[in-house]
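Okay, handing you the structure first.
Heads up, one of the protein chains got dropped from this complex, but the rest are sitting where they should.
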Amino acid sequence: MVIVMSHKATDEQIEAVMKRLKEKGFRINLSRGVERTVIGAIGDETMLGDAGIELLPGVDKVIPILRPYKLASRIMKEEGTVIRIGDVEIGGGTVQVMAGPCAVESKEQLFEAAEKVKQAGARILRGGAYKPRTSPYSFQGMAEKGLQLLAETREKYGLLIVTEVMDPRSLPLVVEYADIVQIGTRNMQNFWLLREVGQCNKPVLLKRGLSATIEEWLMAAEYILSEGNPNVILCERGVRTFESYTRNTLDLSAVPVIKHLSHLPIIVDPSHALGKYELVPSMAVAAVAAGADGLLIEVHPNPQEALCDGAQSLTPKKFGKVMVQVGEVARAIGKKV
Amino acid sequence: MVIVMSHKATDEQIEAVMKRLKEKGFRINLSRGVERTVIGAIGDETMLGDAGIELLPGVDKVIPILRPYKLASRIMKEEGTVIRIGDVEIGGGTVQVMAGPCAVESKEQLFEAAEKVKQAGARILRGGAYKPRTSPYSFQGMAEKGLQLLAETREKYGLLIVTEVMDPRSLPLVVEYADIVQIGTRNMQNFWLLREVGQCNKPVLLKRGLSATIEEWLMAAEYILSEGNPNVILCERGVRTFESYTRNTLDLSAVPVIKHLSHLPIIVDPSHALGKYELVPSMAVAAVAAGADGLLIEVHPNPQEALCDGAQSLTPKKFGKVMVQVGEVARAIGKKV
Amino acid sequence: MVIVMSHKATDEQIEAVMKRLKEKGFRINLSRGVERTVIGAIGDETMLGDAGIELLPGVDKVIPILRPYKLASRIMKEEGTVIRIGDVEIGGGTVQVMAGPCAVESKEQLFEAAEKVKQAGARILRGGAYKPRTSPYSFQGMAEKGLQLLAETREKYGLLIVTEVMDPRSLPLVVEYADIVQIGTRNMQNFWLLREVGQCNKPVLLKRGLSATIEEWLMAAEYILSEGNPNVILCERGVRTFESYTRNTLDLSAVPVIKHLSHLPIIVDPSHALGKYELVPSMAVAAVAAGADGLLIEVHPNPQEALCDGAQSLTPKKFGKVMVQVGEVARAIGKKV
Partner (left out) sequence: MVIVMSHKATDEQIEAVMKRLKEKGFRINLSRGVERTVIGAIGDETMLGDAGIELLPGVDKVIPILRPYKLASRIMKEEGTVIRIGDVEIGGGTVQVMAGPCAVESKEQLFEAAEKVKQAGARILRGGAYKPRTSPYSFQGMAEKGLQLLAETREKYGLLIVTEVMDPRSLPLVVEYADIVQIGTRNMQNFWLLREVGQCNKPVLLKRGLSATIEEWLMAAEYILSEGNPNVILCERGVRTFESYTRNTLDLSAVPVIKHLSHLPIIVDPSHALGKYELVPSMAVAAVAAGADGLLIEVHPNPQEALCDGAQSLTPKKFGKVMVQVGEVARAIGKKV
C-alpha cells in the first residue's frame, strides 16, 4: 500500500509511520516530493491488514495497491476454469443455458417447463424451492417438496438441476438434490453460508449482490474458494441504479471485466435484471456477444399464472426463439451452445 | 392497483383484464380517457398479488396504489412505538446512544470502552462477537467467548448490550446474552433470520441494507413484526452511491421519512456510513437534529490498534465531546439524552 | 393521473380535490375502496400539469399515468425513424459506426485516424473541437481550427463528420462544419442549447446524461423535436453507479427499452462508458447484438500520446478487428454494417 502524508506532516510523524509499518512486517520505500511525502509499504496487504496507519498523525490517506482476492484472481490461475458436471461443461467454449421457472409450483408446471427447455436445447433446469421474497405475504416456495420434484424431473428429462439455498440448515438437503447450488443476490455476503458451500462437493452459482462491486463479488467467491471448493460460477444479474423502467441495470461489462480479473466462468441472468420478459431476448443475445459462458433465463409454461416473477418469464415458445438467436450469435463469435 | 391499457387495446382485451381481476377478487372501476383506458382494481393488493395482469394482452402498465407493509405502517398504529428495556426507553423523547467497539477483542478493551462510554452518558454498549467481513482473511470475531465478555461487561458496568446475529444457528446464544439483537446490513433481507428474530423475545435493531429502499426496509421490519415481535428499532447506516470520499452516503432524510410512514423508532449509525472518524461528530449531531431516536457510534479505547474498522472509531475523549454537543442539540429541539 | 387520498381523508377533502381537478380541465372518475378513495383525473397531463393537487388536504399521493413525452414516443410514430445523410442511413437495418479520436489534435493525427477508420469500414468520423474537461488545467480543444480540420478531412476522405457543440454561441459555426451535431452528456439538460439545435437543419446526436433516466433522456429529445428538428439520434454512453472498475456502467438494456418506447434510432458509445480500451471490443459487439443502430468508438493513431482519453482509445489495428467481429454479429442478427 501507499501512504500519502499530509502536506503539513512533520519528520517525527513520518518516522512514526515508518516505524509502525516495519513493526507490522512491511518493508518501506520513502519518497519525498515537493508537495507531499509518500511512503510505499511492501508486503502482503491481504494478510497484514492496514495496521491502523490511516489514524496516525500526519497521514492524509492510505491507498491499497494489490487486489484483495488471491484464489479468485487470474494471477493465481492463468487459464480459465472449466467446470464439468457429467458431460456438461461450464466455462469452455460452450454457452450453457440454464432455464426454467422462478419457483417450483407443481409437478405439472415443472415437467412441462423441463420438457420445453430441453427441446429448445438447454441442458440445465432452474427452479426455486426456497424463495427469498420481499414481502412476508408472498409465496415462499415449496421447500423440500420442491427439491423432490426437481430430482424427479431430472430423472425423467435428463437435465441438470440448479436451485437456491437460503439457510445453512437446509444446505445438506439442497446439496443432496441439486447439481449446482445457487447463492442468491441477497446472500452474496452471507459469509457463513459462503463458507459452508465452500465445504460442499457441488459447484456453486454465486449471484452478484444487488449493489456489490466486482471486487466484493470476487471476495465472496474467495470465501468459497478458500474453503476448498474450486467450482464457482459467477452470475451477473443486474445492479441497483436510479433507472426505474427496468427492475435493475444489467451490467454486461462485468463479463469482460471478470474475464480480465478472474479465471472463474461467468453467466448472465437477464430475467431478474430486467424484470420484463420483452427485454430478455435482446439482452440474452447481447450477453453471449459480450463473452458470457452461459445464461440463466426464466421460462414458465404459463407466465400469467406464475406464483413468482411472471412478468419476467418467457413462454416456452419465446424461449425457443431466443435459443435460436443465441446459437447464431454464439457461432458468430466462435462459440457453440 | 391501477391498470393502464395500451392506446391500441381492444374492447376484448379490456374485457379480459376486467374478467380476470374479478376472478381474483378485485372490484373494478373503469375509466375511458381520450388517449387511454384505465382500470382501477379495488381490493387488498398485499394479499391478492398482481394476478399476472401485467402480462395480459393490451396492458401497458400496472401501478400499485397501496404501500405493501401493514404492521410497520403508521396507518396501522398512529402513535410512535416506544421500546422499554428496564428503565431505558427507545423511541420516546430521549436520544439513546449506543456506543462501543466494532468488535469485541478482549476483556481489557471491552471494559475500558464500557467505562468510558458510560461516563460520557451512554446507556447501551455495542460490540460485535460475530463479524461479517468482506475478506475471508480478516478477523471474524470472538464468537461465544465474545458474547460472554459482553455479558460480563453488562454485569460490571450496568449497560445494556446490543450485538449482531449473523446465522440462525447462533440466534439462541445471542438472544441469551444480548438485550438487543442486531440484524446487520448484509442480512436485512435474510428472510429466514428475520422470521426467527421475529419469534424471539428481545428487541431487534434492524439495519438498512446497503442499497435498500425505505420501502424494502419496512418490508423487512414487516417480516419481524408479522411473527409477533413488536419491538423493532430501525437503524439508518448509509446507502451505496457513486460518492467515494465517504464509505457510504448517510441518508439522513430517512429519519423524517420513517417518522412519516411508520411508528417504529429510528436511530442513526454515522460511523459505518462515513468510515472516517473525523466526520462522525457533525453527522451524529445532525442526526439528532433530524429527529433520530438514537445513535449507534463506534468508540474504541485505541482505534489505531482496532482489529476492525479503526478508521471510523472515536477515541473515548472525542466521544465525550460528541455527547456534549448531542445533548445541546437535543435540548434545542426539545429532547433529552 | 391518479390521486390516492389518505385513509383519513374526509368527504369535504375529496370534494375539494374533485372541484379543483374539474376547474383545471380534468374529467373525474371516483373510486371508493375499503381502505382508500382513489380519484382518476382524465385529461392531458402533459399540458395541464399536476394542478397543485399533491398539496391539497387529504391527498396521500399523485401518480402520473401517461408518459410525459409525445413526439419522441412510438405511440406518436409507429415505424422507426431512419435518418439519411447522403447515402448513409442511421436507424435502418445497418449498423453505422462513428469512429475517430476524442479530440482533434492536428492535421496529421486526424488524417491518419480518418484513413484508418475508413479502411476498416466506418462511414462517419468523430472528433471533438470543443472538449468538456473536468479540470480547467486540461486540454480544452482546438475550437474553430479543429472544425476546419474536420471539414478538410471530410473533403479528403469522404467521411461524414460528427462533432460536439458546447455553447449556443458556437452553434452556427458547428452547424456550418458538421454533418451531425453532438450534444454531450453534460449538456443533455442544457435546455437552451437543446432548443437551438432543435432549430438547426442538421441531425443531432444526443448523449444520455450521466445519471439521466430514460424518461428524462426522451424528454431532452422532446425539446429538440418540439422545435421542428425530427432527426435525433440517441446515444447510450454509460451511467454513474457505485462500480469503480469501469468509468461508468454501460446500460445496454437502454437499447431495447428505447426501441420499445420510442421511434428514434439509438447508438452506443462503449469507449466513454468503460474508460478502458481493452473492454471496448466485447461491449461494442454486445451493443450490436442488443439491437443498437450504431456505435461511437474512439480510435487514435497513437493512444499513448492522446491529449484526451487515451486510455479508452483503440489503435487503428484493434479497431479493424472490432469491425470484423461487429460485422459477424450484425449478420447473425440479420443486419449489415
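Chains: A, B and C, in written order; residue numbering restarts at 1 for each.
Rule of thumb we're sticking to: a residue touches a chain if its C-beta (ideal position, glycine included) is under 8 Å from a C-beta of that chain, and two chains touch if they have at least 3 such contacts.
None of these values were measured; they are calculated from a predicted model.
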Counting contacts across the entire complex, name the shown chains the missing chain touches.
A, B, C
For the chain left out of this view, which of B:41, B:56, B:150 or B:273 touches it?
B:273
Of C:105, C:164, C:179 or C:222, which residue touches the hidden chain?
C:222
Could I get the residues of chain C that touch the absent chain, sorted low to high?
46-47, 49, 52, 54-56, 68, 132-138, 140, 166-169, 186-187, 189-192, 195, 210-211, 216, 219, 222-223, 226, 240, 277, 303-306, 310-311
Identify the residues of chain A touching the omitted chain, counting contacts across the whole complex.
2, 4, 7, 27, 29, 31, 33-36, 38, 40, 42-44, 63, 65-66, 75, 240-242, 244
Chain B residues that touch the omitted chain in the full complex
211, 213-215, 239, 241-246, 249-253, 255-257, 259-261, 273-274, 278-279, 282-283, 285-291, 325, 328-329, 331-333
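To be clear about the criterion, only the chains that are shown with their structure count from here on.
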By number of C-beta pairs in contact, which chain pair leads?
A-C
If you average the Cα atoms of chain B and of chain C to get two centres, how far apart are those centres in Å?
38
Suppose each chain is reduced to the average of its Cα coordinates; what separation in Å results between chain A and chain B?
26
In angstrom, rounded to a whole number, how far apart do the mean CA points of chain A and chain C lie?
31
Would you pick out the residues of chain C that each touch at least 2 other chains?
241-242, 244
